[in-house]
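A single protein chain has been removed from this complex, and every other one stays in its place.
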Amino acid sequence: MSTPTSPGRPAVPASSPAPYAAPRAATSVPTGRLGIWWFLASEVVIFGGLVTIYVLFRLRHPEWGKLAAHTMTVAGAVNTLVLLTSSLTMVLAHESVERGNLRLASQAMLQSVFAGGVFLVIKAFEYTHEIVQGFTPVAGLFWSFYFAMTGLHALHVLGGLVAILAVRRAVQRGENPHRVEYVGIYWHFVDVVWIFLFPLLYLASRG
Amino acid sequence: MFDWLPRAASTYAHDIDGLIWLITAIVGVWFILAEAVLVFLIVRYRRRPGHPAAYVTGDRRRQVAWILVPCVAILACDLIIDGASAHVWEKMKQTQPKPELEIRIEGRQWAWIFVHPGPDGRLDTPDDVVKMNEIHVPVNAVVRFALRSSDTLHSLWIPELRLKQDAVPGRTIYGWFEATRTGSYGVLCAELCGAAHGMMRGTLTVDEPDVYRGWVAAEASPPPAAGAASPATTSAASTSPAAPASTPATKGAIAR
Partner (left out) sequence: MSHDGHAEAAGLWSRIFSTDHKVIAKQYLFTGIAMAFLGGILAQIMRLQLSNPGHPVPGLGVVQGIKYNATVTMHGTVMIFWVAMPLLLGAFGNFLIPLMVGTRDMAFPRLNMLSYWTFFLSTVVLVSSFLVPGGPSPVGWTAYPPLSAIPAYSGNTWGVHLWILAVALELVAFLMGGINYITTAINLRAPGMRMRDLPLVVWMQIAASIIFLFSVGPLVAGAVMLLLDRTAGTGFYNPAAGGDPLLFQHLFWFFGHPEVYVLLLPGLGIVAEILPVFSRKPIFGYRMIVWSTVVTGLLSFVVWAHHQFVSGIDPRLAAPFSLTTILISVPVAVTLFCFMATLYRGSIEFKTPMLFALGMMAVFLIGGVTGILNGSAAADIYIHDTYFVVAHFHYALIPPVFFSFFAGIYYWYPKMFGRMMNETLGRLHFLGTFLFVNVTFLPMFVMGLRGYPRRVYDPSQFVALGNMGGMQILATIGTAGLLFSQVPLLINFFGSMKRGRVAGANPWRANTLEWLAPSPPQHGNFDEIPSVYRWPYEYSAPGRDNDWYPQHVAPEGALSRKAG
């Protein structure tokens, strides 16, 4: 096993070359934030593609309006509120980190996780309700879109919950508090996607 | 002499051939020029003692012009090609001369079904002539076709006519051609459509008008059982993908 011997080299144990942390930002944007923005750009294209496809189909099928009447608008509206609230608590978490209050930050993140959990429970309730009525993902193209789009979004919510919990654990130990901002940016994105999905799938279809 | 393209046999074949040769000539000149300059530079500026490289960054206005002037010329050539191309495209795809004959074509795994109007000259009547892998048209007559597919994508491909059009399930795509030479030509499938894609082919027979009329009359008169194979009735059945090749006639087509 090679050993770094020449003078002046960073003292890194050869057996476990640890990853180097990104050293510096050549632009004014922190590297982590830049990475998150590019990640979200790729997500925007995935959801953007899906939404565009749906809209194109929807324009060709005015009769889908009647199907959309079977979605649970009230549940969807409550869920919109729930997600918006969770975004608010993420902003509070970020604020608290900025002010150095990691305890409050960790508390606010827990509130976001709770709200995200409520969102998923309501969503699951909606799915169950629709499926027992016979509106399964294969009951027609509208329902295929409905389940595919909200399902993909729900997976993102789930991923977000895991990410927030992971960041929260580190923050409680005082590590990487700047990641609260990054996971927050992601969480707002998930929120924004829902704000597109809710009117498209629940409301605009009533015509 | 060796013919690069198959002998043209439709009214617009010459337009396409002309376009292909026009583009080939234009890009051919550029290609030879570019390769010649490249080879010249490589040979001329190979390393020789006493000839150090010059410091040229290509940022001066004159140096930029070396690049941009040829590129403006390329742009001009592009626009010529685009113009000629759009013209031919419009003639082939965006205009519909008054048809003298309408034929319905259906692609399926793995055969072409051609529905010719019977002696009454109309489709969807009992005297329709339904043929598998066999299409007959009169020479010098505008033929309008309605192209469908009952399973996967297919692509109607008749090289001598310079005609190619995908068949898409769920859509009817219209097109036209006017054959200018009598004879018989291959009808191929140009879009991957499953196991026997490579064997999916038929024959186009271009006849003198009276020969064609005679063929239609002869085909239409025999027993009405021929009508049973009408794709109008079979297409619904064949959307079931479970047995796309189960009809004996289709099997025969695969076995050539």
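Letters are used for the chains, namely A and B, taken in the order the chains are written, and counting of residues starts over at 1 for each.
Going forward, contacts are C-beta pairs under 8 Å (C-beta built on N, C-alpha and C of every residue); 3 or more make two chains touch, one makes a residue touch a chain.
All of these numbers come straight from a predicted model, not from anything done at the bench.
**Q** One chain isn't displayed here. Which of the visible ones does it touch?
**A** Counted over the whole complex, the chain not pictured touches A, B.
**Q** Out of A:65, A:117 or A:140, which is the one that touches the chain we can't see?
**A** Hidden-chain contact among the options goes to A:140.
**Q** If the hidden chain were put back, which of B:163, B:206 or B:220 would touch it?
**A** Of all options in B:163, B:206 or B:220, contact with the hidden chain holds for B:163.
**Q** Tell me, which residues in subunit B touch the chain that this view leaves out?
**A** Counting over the whole complex, subunit B touches the hidden chain at residues 3-6, 15-16, 19-20, 23-24, 26-28, 30-31, 34-35, 37-38, 41-42, 45-48, 51-59, 63-64, 66-68, 70-71, 74-75, 78, 81-82, 84-90, 92-94, 109, 151-153, 155, 157, 159, 162-171, 173, 185-186, 188-199, 201, 239, 241-242, 244, 256.
**Q** In the complete complex, which positions of subunit A touch the hidden chain?
**A** The list for subunit A reads 1-4, 6, 8-10, 12, 14-20, 22-27, 29, 31, 34-35, 38-39, 41-50, 52-53, 57, 61, 137-138, 140-141, 144, 148, 152.
FYI, only the chains that are shown with their structure count from here on.
**Q** Counting in whole Å, what is the centre-to-centre distance of subunit A and subunit B, each centre being its mean C-alpha position?
**A** The computed centroid separation for subunit A versus subunit B comes out at 48 Å.
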